[in-house]
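On to subunit A.
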Amino acid sequence: MVKEATEKVIPNPFVPYPATLTSSVDLTTDVKLFTLELDRPEDEFDYKPGQFAFVSAFGVGEGPFGLASVAYRKEGLQFAVRRVGTVTNALHQLEPGAKTGVRGPFGNFFPLDDYKGKNIIIIGGGIGFAPLRPVITTILDNREDYGEVLILNGARSPSDLCFASEFDDWAKPPRTKVELTVDAGDDNWNGRVALIPDVLAELGPSPKDAIAIICGPPIMIKFTLTRLKNLGFGDEQIVTTLEGKMKCGLGKCFRCNVGEKYVCRDGPVFTFAEISQFIEQF
Partner candidate 1 sequence: MSEDNSPLVIGFLCNWCSYAGADMAGTSRQAYPPNIRIMRVPCSGRVDPLLIVKCFEEGADAVLVAGCHPGDCHYTEGNYHGRRRFALLRDLLDFMGIEKERFRIEWISASEGKRFAKVVSEFTDEMTKLGPRKVG
Partner candidate 2 sequence: MGEDFTQQIRDKAKELLENGAVECVIGYETGSDGVSARPAFIYDAAEVDRLAFDNTCTHNLVKYLLDKKGKSTAVVVKGCDSRALNLLLSERQIQRDKVYVIGVVCPGVVEWGWNKRSEQLQKRCNWCRQHTPVVSDFAVGEPITEEPPAEFADVAEMATKTAEDRATFWRDQAERCIRCYACRQACPGCYCIDCFVELLDPEWVGIRIAPDENWMWNTIRAYHLGGRCISCNECERVCPVNIPLSLLNRKLEQEVLDLFDYKAGMSEDAPAPLITFKKDENLGIAE
């Protein structure tokens, strides 16, 4: 005879924490940085760099976004959201004070503790730079724990570079370099006009004691991976975040899978060693 488990009330994992939009700032023409505060003090939301959460635009739906803030600073939950679809469109319409909801945090994170003492190369393209911001914040807040830091941020155009106002701060600490590049410049741009993989080849960072963290559009990730391999980086030294179409974040809807792995639960942070066999599927 099969015994019954005592019935317990299971919280519905699809119901977000109620939250309030406290600020909404334009990062680029189509990217905004949202700051959210949870409405109920009892809701727990502890997270690490690399993790993501679903943000609701009630009436339209919800979407997954990488957390762009760090938990320990207690400055609210921040998300950089690019306007590409119905949910992001609706989010962009929200005014500070608007009610929203957050579900998360989900996924794994960058094991920054494991990287202590290493040289870190942070490579991000476009909106893909958002999940790298907490990585940078954490490393710079604990600057002495890490070796050389190279930050490479690229975008289609100068006005698409996310977090431009923070570049100067990032470059201030010693042994820290910020390199910017764009696919196409404009009248006010004096910097590089080149693709990220090419800039990487030019800068030629040494793989010795180094970890490369990449985040960006799939095509950029693919080409950057190749360049890093050429530079001698091993599969374990390359860490990336993958983007997948997600609906639940809970490892249920089986939409974001790469092979048997869920981007939402087993990722989004993967070493190249973990995904090398699936990279063509991605």
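Just so it is clear, contacts are C-beta pairs under 8 Å (C-beta built on N, C-alpha and C of every residue); 3 or more make two chains touch, one makes a residue touch a chain; residues count from 1.
Keep in mind how these were chosen: all candidates are chains of the complex that A comes from, given by their letters.
Source: prediction; values computed, not measured.
Peer 1: Which one of these touches subunit A in the complex: 1 or 2?
Peer 2: Candidate touching the shown chain: 2.
Peer 1: Could you please specify the touching residues of subunit A with respect to candidate 2 in the complex?
Peer 2: Result: residues 85-86, 89 of subunit A touch candidate 2.
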